[in-house]
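Heads up, one of the protein chains got dropped from this complex, but the rest are sitting where they should.
Moving on, here comes subunit A:
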């Protein structure tokens, strides 16, 4: 066999638009490129000069799939710049909002985007004809996530209730309690769903030598705070993020590629990384199920990302129920603050992994500089590395079949490439 190329013009069932290009020399892989052709929207540039209050509304528009993550990382970073501390109640409500986004986003990916790969369908909608109960259950879980974001955030996509310091208004006890019956049903349904996906036929493949990274917190499953932990045993303070990681621009993509500076190698963020590093912080039902399905303590099979998502949905339901049932909803809806010049950074756990924001603000509360590093762009180099290995497992003379299997692997990471373009290179030069 001589040289040949495999091209997937449009990757499907991923968020945002991109393609895949693979060049082979006989059986050997010459080059693998995840090509992202999302047009740049230049968010970091257009935030400059705007009042800091605009940031959560504007950065939400980077991604319609995970607006809460953008709002959470931005308000935390701005509060750090303003030296504002929020009340424990607000902190809990922020976690509640995040639970909604995890349920919604993971529910969408598991049922409509990823599961069809294991069962041989082109889409979740087609899968629904043979698996109506499973798809309907999945849609209901996804809907609960939306309902929760809607209740607390004002609407499911681009919530309007999040602000620096907290929320414009707290939900009423009645609004909060109304969700409890659905969430009680949902917790059991999430357990069933995860059992179902754990029974899929997983290819025998492991990411070679992959470093998993996520936030970790001594008392809770990581979501809105913590230090970064890695599966090589390192601990990185979020403040040192830019010293430890580096983004490089590559010609074939509008997104940047990230590597660990100390190893010169890519790394992986997201549900699998979070589970691998924080399994003991999962809620009781999620831990019990992880044991029941015998998930490896360090799971390196990217195809099992769907199981990690299922476990995180269970966790999110259980944590959400705890907060929803809490009777102590009181206090001010937001912390007040005064403008001061400063710099603030923060990372929170978006559904797809650690999302980093840094802002410099001036004494009038205007944005001077913004830097946003979304998870998918950081995962991209690891995805390409894994694809190179995976190809040798799936290569055949049937190009379409090979291309399909490559796409399957890409989807397993749940890349969200609509957001992967909008971050500032940290090596910015100014004259």
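The rule is short, and it goes like this: contacts are C-beta pairs under 8 Å (C-beta built on N, C-alpha and C of every residue); 3 or more make two chains touch, one makes a residue touch a chain; residues count from 1.
The criterion applied here is as follows: contacts and distances are computed from a predicted model.
Visitor: Assign the chain not included in the display its UniProt protein name, restricting the answer to "NAD-reducing hydrogenase HoxS subunit delta", "(2Fe-2S)-binding protein", "Helix-turn-helix transcriptional regulator" or "Exodeoxyribonuclease 7 small subunit".
Guide: UniProt lists the chain left out of the view as "NAD-reducing hydrogenase HoxS subunit delta".
Visitor: Which of these, A:4, A:155 or A:393, touches the one chain of the complex that we don't see?
Guide: Per the contact definition at the top, the residue touching the missing chain is A:155.
Visitor: Which of these touches the unseen chain: A:44, A:89, A:312 or A:349?
Guide: Counting the whole complex, the residue in contact with the absent chain is A:44.
Visitor: Taking the entire complex into account, which one of A:115, A:128, A:148 or A:223 touches the absent chain?
Guide: Candidates A:115, A:128, A:148 or A:223; residue touching the omitted chain: A:128.
Visitor: Taking the full complex into account, what residues of subunit A touch the chain not shown?
Guide: Counting only subunit A, the missing chain is touched by 10-17, 38-46, 48, 50-51, 54, 57-58, 61-65, 67, 108, 112-113, 116, 122-126, 128, 135-136, 139-140, 142-143, 146, 154-158, 160-161, 163, 167-169, 249-251, 254, 407, 418-419, 422-425, 427-428.
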